[in-house]
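Removed: one protein chain of the complex. Kept in place: all other protein chains.
Order of writing sets the labels: A, B, C, D and E. Residues in every chain begin at 1.
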């Protein structure tokens, strides 16, 4: 299964957002999307878990968008325009990060288009700081920036185990299980943003800000497949693979399997 | 515990089959046997789990056999001859891979010698393709080649989580638990082939084709020790360690501990 | 949270003991303390688990003590003097290894000062050999040397899964659970020595002598926090991180989180 | 300069031959072509050395051809057919290895089409063995196989510093400098095969069989640019980058710069 | 020689500028200053080349300044303020990068203070682009930004071997040898900015944008020592070590030796 090899056209549009300019500990997430494509070659297209095959799913891969490095504002503008274009084509955006700030560009595109949009945030970190050393645009403030737009009550969090005391005061109110979230979101349009550092570093060392004590692979996979199957998901991202940090390549394979399972869960419906 | 250090003679014969010419994603399993020997130095000879000591087990290590690179047919012939020679000495072959195709050489030697032979296959992948890009001899077709010789009903699989839809149609019929297998095989001669990628990549990243969502160490170890203790095992292999893929060396230590536990379980009886 | 950044003074005194001269398989633990400080930057100071913040804990970091390489006796003398000085200041020593032999220097300082001292030893290995190739001072004999001073009945072990048959004969008598230990030690002064190889190599590959089949992060963390909260801990060490063995850096982050949780558990009381 | 990014059509046809099944020491050259494309992004398209720009050169990149793993004969057949097709389109083949055996497939295609073909072989090793452990098709026999077809007098070697005594007896007769070769080949059609291990391991560690004491970058680059400029080159290959062996990525950048310089030298004329 | 260990005060002020947000190929230069300090431990303080000892040089290390990640403008403002403060103390700034854009912050501080300031730029790349994908602030535009302030005639370049055709048209006019530069600058105040990728990747693989065909260690070292000895150097930087790209650590040692030699050459006078 090599996404790049496919020249097909489809309903779900994968694209890479290779930006990592605000990473606070270790950069390198810019190499995430390409590493996912390369690692996808080790996987079969068939998912025994969902008894379905990626070859039967309507999707396309538009490769990485070209992004500048440095000031993040133009980067977010390009991502926003990319997502607007995909939705205008009546397709569903599936973004591969890149660091987590890229999600803000997608949300800016989607909020006006999907009234009542809800955000489902899987992560080890709350990402609810108001700024990071004065910077308002950071991978550690991205959910706060989204909350500024959409209200914190439209967000639910899974997997959180790191933040400041102040962040946890906020986060505790919106922590939820997949079952809670399905009951809460009902038919609303949902955007799922999955920071792969929700996984335990043993499973996923290849990320800039690992946090011990996290999810195992099947735990994350089951949560994603369940929520995507039950909810009205209108957009998705998988972020924060920094592949060069894990020289074994296992982290990239984990990310590629998460992406396959999400594609199949999205497309089966 | 350094196998190489031992110049002893014994009933169980370890040997390395350093071939990786058909690896479909990442080669390097040729370095597996030597890495197992080196990693064995970090382990004690005593197994608290089995309350027995490797020093009381009758085994020898014949080091790696010399294999050419390229066309796999002569490689399989050399392995077959090696196994035939070991059995002719009234000893039990324990092969360290190398990639999984090496198992075919061993099976070719053993089938005529052990009527009613049964194969117990531990792996993440079905290995039941009929060919890989036209090649009949591949580490992704090895169990199909063995089934061609011995019949698929003489095979049972544990740990499978990757394959094509067609492979799973076959594999589902022969998936089993260790308890099922003990009941099924009874007194029959059994060959155990353990592809270490049955383990989760967090436990065993050092392999060419990692597949997330796998076994933990004790889960594999308990299954092997149980089956070896209860069954009439007449040959064994442990394959697909590609040590350079895991620069921490942990994968080689995992493989070495699996080998120690198998040696003790085999020899205690 | 960067320990080095802090120029504060406090009740708990962190210091590094960068020695690895007796490591039997792979050296490199000398780089452990500095790697813990650097990795601590990725962690928040707040512990959601204990609902407490490192910023409210009275501690200081005295950086690494200068140690020679080679003969371990002068190394142990320097560590002993360092710990004596800390206790003389009415402070609590928290040593970052370095290999496990460094614990002996600390214990030599503490035994005369704390009658009835008990040792709580978390490790994969018994460390109860009497010598290693003739050397009495080794990271594989350290608990035996301590038992020579304090008596084996004053020691309890958690997590042990590797040793010789002779070592296990001893070790079995002193293996215990955290609950057992709390009941046993009561109000006695306790020293906790935590060899991080108690963790499974999937969680903590960055150590000289990994042993498959070990603890997961939360299992270790919960045991440490529970025991520190309930016992009269008068000294502590965390040893055997060899960071360069794990190029992903995850092991250093795991060690840094263990240290944060211990500091908070010690300081909250 | 990212070859992959270009969807242009051109006179020179790059393609990757990702095969490494006969590598005698360390495999991994299958990843060479893709690594060259990725590393090419760090380079400018302009060559100050040749004062010319890759953007003015007529070339295209057909990406990697799909090759099976295992028996090398079908691999060579596919390469031969690929080169025949390129020449039939009146274009010039420029193959990126892969291991050195891939050259044999290209030569088999070209010999019937270019009477009087001459081979210019840059390498650390003679590659003149008749077999390797019985295998006739090996990266260490490839020049001997070519000599079997075309005669050893049609071959010249540069950079050789490793071989058996027997190989050197042959090789000494065909060792030459670039100036010698220009005088010798005159207007004849020439094929240049460049095994990058001609470079010193300090410059190019990322190869399966490094040999100390080799060429520096400018020494190789100047030789290639000079010969390509002066000779009637009708085909070219650059082989034996095994990128994962050099985690710094410098070897891939070196290979990409060699490829850029060859493309410009070929296309300027 | 560990800079960090020194709590001395001195005339030359080292400080780290750990920013890498505009790196166009591979980030990681933020870890450069700390890696230089750690690597400095392997070096002696005595320079046989200059027959002088760092212990006799008046310098201090103010460690890394705290910089945000993301938008580079506030980063440059902090660097500018830092350099202004150092000069106000009548000391000489010696900045350790970080990526090359950090130089712009220093120059902005120095231009008003040193009329007739000249810039000596050692690098593989011209860094004379006007923008990179629209971004005016980039490590590939930094010398153009400086030329915008000070005029290109106040700049001289050494070691350049990569750029666009347009950049080379400019660069050719200001390329010079150390001897040329000494004759040109005379008594003028000079700022030396040394991008370590001027070195050949064999010597210095640990950098984001390696360019084959560069300087050897002694060639760079001799040029720097000569120019610093002869010129009126009022500020200096050494940038673009990305240490994690070179797992051998050799690149960090090379950088640390360059820094030692510059400190001694600056301080001897």
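The criterion applied here is as follows: a residue touches a chain if its C-beta (ideal position, glycine included) is under 8 Å from a C-beta of that chain, and two chains touch if they have at least 3 such contacts.
Computed from a prediction, not measured in an experiment: that's the story for all the values here.
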For the chain left off this view, which of D:136, D:161 or D:268 is in contact with it?
D:161
Among D:200, D:237 or D:261, which one is in touch with the chain left out?
D:200
Listed residues E:46, E:132 or E:184, member touching the removed chain:
E:46
Full-complex contact with the absent chain, from C:63, C:135, C:218 or C:232
C:135
Where D:137, D:198, D:245 or D:258 are the choices, the one touching the absent chain is D:245
Missing-chain contacts mapped onto chain D:
25-26, 160-165, 168, 200-202, 205-206, 209-213, 245-247
It is residues of chain E that touch the chain not shown, namely 41-46, 48, 53, 200, 202-203, 217-218, 221, 247-250, 253-254, 257
By the contact definition given up top, give the residues of chain C that touch the hidden chain.
20-24, 26-28, 30, 66-74, 132-135, 137-138, 244
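Assume only the chains that are shown with their structure count from here on.
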Tell me, please, which of B-D, B-C or A-D gives a repeat of the A-C interface, judged by over half of the contact pairs matching in residue number.
B-C
Between chain E and chain A, distance of the C-alpha-averaged centres to the nearest whole Å
38
Geometric centre distance via CA averages, chain D-chain C, whole Å:
55
Return the residues of chain D touching two or more other chains; collapse runs of consecutive numbers into ranges.
247
